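Omission of a single protein chain aside, the complex is shown with its protein chains in their original locations.
For subunit A:
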Amino acid sequence: MAASRLALVRARVSLPVTRRATGILAGRHRSVLTGHGQDFDDLRHYEVGDDVGDIDWKASARAGAPIIRRFAHESSLTVVLLVDTGRTMTATAAGGEEKSTVADYTAAVTAYLATSRGDRVALLAGDAERLVHRPARASAGEIEATLRALEATWSPDAPPSDLGVLLRRALSTFRRRSLIVLVTDEAQPWQEHERLLKLLAVQHEVLVVAVEDLDPFDPRLPGMLRGRRGSDVVDVTSGWSVPRFLRGRRRPAEAAARETARRRAQTESLLARRQVRSVRVASTDDVVGGLVSLARRERRAR
């Protein structure tokens, strides 16, 4: 607790990686500033996947090929950490850590990247009953406090998740176009939130970082259980204790893997439809890589 979260991230993430990951912010700034005529950066050829709205028609006419306009970075923009703090987030992630730890780390890395550019960081964390709001701040101390506030919300007895409340609140709270990093687990966002997500994606740049759930039939499970006093695997919502005999069974495990894959594909297609980029992370080790891959997709797609 004593060490600064940002300092921990700095210690863990190398500079080149940081630069690559910062791309998520670069991309966001570009899109935010499109059409505002500020700090024109460069022109480049249109690539498949780029936003058609970015096309500079005059330049295209001159060049005889579609050209898009890019703008220089602008600092002092807002990164919103939109974090689901429901009970399921305190369960175990696929990598073996608690999902909340992964969420914390995601927030910390994002905040670190933002501070390294002088961006402001806001926090909106909540579930069905609680809501923690930290307004956008730029100073490292304030951001540190924001991260601590997020860390303090995790509780094993937390109310269930409610992404709808969170998205609605984000829509009403953040009027200026911002980069919204939604940290939740992979069961979300569900179809029911598609409309809200759509609205949010229109107004803001939305990234989704989904923390993967541990598959109770995962063959690595016995390894994770080693060293624990209990050997129960319990669902945090239903309290259902996953029977031991199911753990080694091939057929249920395969079926579970298929089901998980199906759900992921469904979620991904929903997000892609709404032009929301998303990445799944299994552990804190995946976070930086995940953000880098988000940044790459940004550059390619837009």
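By our rule, a residue touches a chain if its C-beta (ideal position, glycine included) is under 8 Å from a C-beta of that chain, and two chains touch if they have at least 3 such contacts; residues count from 1.
As a working rule, contacts and distances are computed from a predicted model.
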item: Per UniProt, the name of the complex member that is left out, chosen from "Xanthine dehydrogenase family protein subunit M", "Ca-activated chloride channel family protein", "Sugar ABC transporter, ATP-binding protein" or "Globin"; value: "Ca-activated chloride channel family protein"
item: Listed residues A:149, A:201 or A:225, member touching the removed chain; value: A:225
item: Of A:47, A:129, A:192 or A:235, the residue in touch with the unshown chain; value: A:235
item: Chain not shown, touching residues in subunit A; value: 87-92, 98-99, 156, 185, 187, 213-217, 221, 224-225, 228-246, 249, 251-252, 254-256, 259, 263
